[in-house]
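Next up is a structure, given as structure tokens.
With one protein chain withheld, the remaining protein chains of the complex are depicted in position.
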Amino acid sequence: MALEAGDRLDKESRMRALLAMVKIRLAEEEIQNLFMANLVRGTTHLAIGQEACSAGVALALCEGDSVTCTYRGHGHALALGMSLRALMAEMMGKESGACRGRGGSMHMTDKSIGLLGANAIVGAQLPIAMGAALTAQVKGTGAIAVTFFGDGAANIGLFHESLNMASVWKLPVLFICENNLYGEYSPIRETTPIDDIADRAGAYAMPGVIVDGQDVEAVQAATAAAAARARNGEGPALLELKTYRYGGHSRSDTGPYRKPGELAHWQERDPIDMLAARMYSDGELDQEEFLEIKDALAQEVFAAVEWAKAEPFPPPQSLADYVYASD
Amino acid sequence: MALEAGDRLDKESRMRALLAMVKIRLAEEEIQNLFMANLVRGTTHLAIGQEACSAGVALALCEGDSVTCTYRGHGHALALGMSLRALMAEMMGKESGACRGRGGSMHMTDKSIGLLGANAIVGAQLPIAMGAALTAQVKGTGAIAVTFFGDGAANIGLFHESLNMASVWKLPVLFICENNLYGEYSPIRETTPIDDIADRAGAYAMPGVIVDGQDVEAVQAATAAAAARARNGEGPALLELKTYRYGGHSRSDTGPYRKPGELAHWQERDPIDMLAARMYSDGELDQEEFLEIKDALAQEVFAAVEWAKAEPFPPPQSLADYVYASD
Amino acid sequence: MRRMTYRQAVTEAIAAEMRRDDSVVFFGEDVAKPGGVFKVTPGIYEEFGPVRVRDTPISEQAIIGTALGAAITGLRPIAELMFADFIPVAMDQIVNQVAKYRFMSGGQFTVPLTIRASQGGGGGFGTQHSQCAESWLMNFPGLKLAVPATPADMYGLLRAAIRDDDPVIVLEHKSLYNLVGDVDLEAAPGELGKAEIVRPGQDLTLVATQQMLHRALEAAESLAEDGISPEVIDLRTLVPLDGETILRSVQGTSRLLIVEEAPRLGGWGANVAALVADEGLFHLDAPIKRVNMENALIAYSPALEDEIIPNARKIEEAVRQLLSET
Partner (left out) sequence: MRRMTYRQAVTEAIAAEMRRDDSVVFFGEDVAKPGGVFKVTPGIYEEFGPVRVRDTPISEQAIIGTALGAAITGLRPIAELMFADFIPVAMDQIVNQVAKYRFMSGGQFTVPLTIRASQGGGGGFGTQHSQCAESWLMNFPGLKLAVPATPADMYGLLRAAIRDDDPVIVLEHKSLYNLVGDVDLEAAPGELGKAEIVRPGQDLTLVATQQMLHRALEAAESLAEDGISPEVIDLRTLVPLDGETILRSVQGTSRLLIVEEAPRLGGWGANVAALVADEGLFHLDAPIKRVNMENALIAYSPALEDEIIPNARKIEEAVRQLLSET
């Protein structure tokens, strides 16, 4: 198969990628604070370290495309354009949240930006994206769908059914595996007998591409190539983005299972730093500008959190709303 | 991977294979008659044409090994040594049937011969064999387990989960796909984007072997090689037996979806005829002997059917028996 | 009005909705070119073509998930799962995804999805191919659940399901496929959530669905000869459950017998009993009785299968017994 990484992105796109990644990082750091301070109940799954995946894919999509993702979905939501307010209010279970407080951290969903849903059942989101691709195919809209999942999800039955059926029906859907080396606390090598998830693509006669998931430009390019192929009626592809989460699996996990030095090793290839360094050397950004950008985004995050805190909860009497369309 | 087909079988083993295949053929022809005459209710799935698969695998197994298979399981049951009486009585729902009439055509099960169950849910039998392999591994018995399934079953989620987990745990289990080109009325090429199911083995880092499923000696050899490897602690393998069912999917299917000439083409490589021809030419069998063999087996089948017809049904008051161990 | 089978009513309902609305698509295993394993959908593929009507791989989870994704993005899929016994294979997609999708999104999506499956015992298909699924499926708010018992109701409720903006599971009873009845092809779609008194009476209320409804009617016929007059209610949908019709009937008859093709524990009849024991207790002159499959399973053997599934004789006995209680 002949997916090839394109050229480097232009300055404007790089800037969009940088803003998206920094916004995700700052927002998630703030979310972690909220949870650790017990201001929010439940659990949360951060994608800090994986920002290039969501930002790079989002850059390659067009209006009208659809996305499904996992409980580790704040990054995807923000990269696709969810407002920080809607995100933070949802995180706190407020009526003005993206899902009116019904979804929460694991279910960030925003129809208006094509984000059809973040799923808390491993693998369940894959066929849902295929359904969006089917709609595009039946209606001939030219849109595609993308579904994100983890390395651990590549062992669940639905992964197999989805890739097979998508291939048979030549659906315009991209299967994007964010391989961060762990499923919860289990290293992939203990649950999966092969090194590269992309190698499974052959079982479904579709392209399988390994991509540097820390390089937002590589992610954008690989996605754009696969997307063009899908829009062209040539069917689905499997992309494996090699990446790493800096934090634990969820709120309470400190990551005792990591190999010593592993985290530091990955942090050397931090997706934000890597892009910033390239922009510095290409004269597209200087340190001061970057600090200003971070500062402005930090303000925005802070303001969104404060706003969300003051927002009201859904009224108790609305508890049975939205179960049925007639409600 | 280095599974290699062994030498030809010796005369005695060939004779066992021949007897098994003829017995299966004759028994199933009789079963079809019973169903068409409405002497038996429900449905049935015949393996006529596929006899070399069950007979060849059974020849390669040892006492203590376990097997799970599908609703198309009469052949496996007989090849493993189920008595014709137990089979026919079960077919008729009689108390003296292999499962005391509770199972029926789709659930031929006989613990005493290692046949742990025939399953009517596509793919459900795969992990059950893995469990038997786990028991063998934990207890260090040296036994293996084998699970039969069809080409269509290679698209169900559980296929994927099973092969992956079996590989990770290095379970002594053989996954044996009888690829008869159809899942019900759908040709495999319309539901599966690759030609050979064996190609999926690579996704699980296990050997995948394509075998001539009409050649009982080839089936025996491939199974024996994979079995030796599994007994040796080297883990599972996927065998794909290329075969064909002469009849429809089930009782009522006349096979209108077949390509013209397809059936005749396969019948030219009939597993029974092929083995008999080899035995003729090696001087191990002559036509008269073969006729006698067929005759004797036909008598045996006939006698078993007559016997089963006269057997009693389970008593109505036993309807809730065997739901719980304490019943 | 046309006379047709319950089976044909399915075909006609699908065809009618596909003609009416381009966004209706239909897929499942062996439903397109082969026309379905129960020959329920012949001609649909030929009329509507390979884009809207598709055979799938044997992949129940992917079938339902894909249908869900299509439903929330502008199609109205009809997904077939063949035997209702295979519903558990796709259970997560049905109960954690389809049922909850609208709710979890805070109402951003509607899920106009119809899931069809054939169910029920009596055909000698054995333990894994003879179950009724409605009792399990009642546990999941977000789903609607139709169990039509006649060709006319099949035509009416299946069209209602396809037009409904919520996910509806329509269970077709295998034993009824050859049942013949009059169907008005021009009638308005049925109404989900409305039970029907199919035989008025005053001595007791008999609540049933599908195969059991017909057996209850058979029992009622025979009881009538002895001057016993049961009021027979066909629930038609289990979610929404038409409690009003049940309660009104019990108010008139003071006695309730529920007939289910289901094991006793968990059966939908427990829900009907609980409803009446709550809102209609003071109407009752006798205990609420149920005829069902006890806590056992359907065996392959005809001797056991015919024994475990309630029949007219057993229903009749239960009625007589109940009328003798005070």
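Read from first to last, the chains carry the letters A, B and C; within each, the first residue is number 1.
As a convention for this text, a contact is a pair of C-beta atoms (placed from the backbone, for glycine too) under 8 Å apart; a residue touches a chain by one contact, two chains touch by 3 or more.
Everything quoted here is computed from the prediction, not taken from an experiment.
**Student:** Using the touch definition from the header, name the shown chains in contact with the chain that isn't displayed.
**Tutor:** Displayed chains contacted by the hidden chain, ordered by label: A, B, C.
**Student:** From the list A:I48, A:V67, A:A120 or A:V219, which touches the chain that is not on show?
**Tutor:** A:A120
**Student:** So one chain is hidden, and I want to know which residue out of A:R25, A:H76, A:K94 or A:K242 touches that hidden chain in the complete assembly.
**Tutor:** Considering all chains, including the one not shown, the answer is A:K94.
**Student:** Among C:P42, C:P88 or C:G252, choose the residue that contacts the chain missing from this document, as touch is defined above.
**Tutor:** C:P88
**Student:** Touching the missing chain, which residues of chain A?
**Tutor:** That gives, for chain A, the contact residues 40-43, 90, 93-94, 97, 99, 101-107, 119-123, 152-153, 155-157, 183-186, 190-192, 257, 313-316, 318-320, 323.
**Student:** Since one chain has been left out of the picture, which residues of chain B touch it in the full complex?
**Tutor:** Against the left-out chain, chain B lists 66, 68, 97-103, 107, 109-111, 116-117, 119, 121, 124, 126-139, 145, 157-158, 161-162, 164-165, 168-169, 321-326.
**Student:** Across the whole complex, list the residues on chain C that are touched by the chain not included here.
**Tutor:** Residue positions of chain C that touch the missing chain: 85-86, 88-89, 91-92, 94-96, 100, 103-104, 126-128, 135-136, 138-142, 239, 241, 262-263, 265-267, 269-271, 273-274, 276-279, 281-282, 284, 286-290, 295-297, 299.
By definition in this document, only the chains that are shown with their structure count from here on.
**Student:** Hey, how far is the Cα centre of chain B from the one of chain C, in Å?
**Tutor:** Distance between chain centres, rounded to whole Å: 36 Å.
**Student:** If you average the CA atoms of chain A and of chain B, how far apart do the two points sit, in angstrom?
**Tutor:** That gives a centre separation of 45 Å.
**Student:** For chain A, which residues are shared contacts with two or more other chains?
**Tutor:** In chain A, the residues touching two or more other chains are 157-158, 161, 164-165, 168.
**Student:** Show the residues in chain C shared as contacts by 2 or more other chains, in ascending order.
**Tutor:** 56-57, 59, 61
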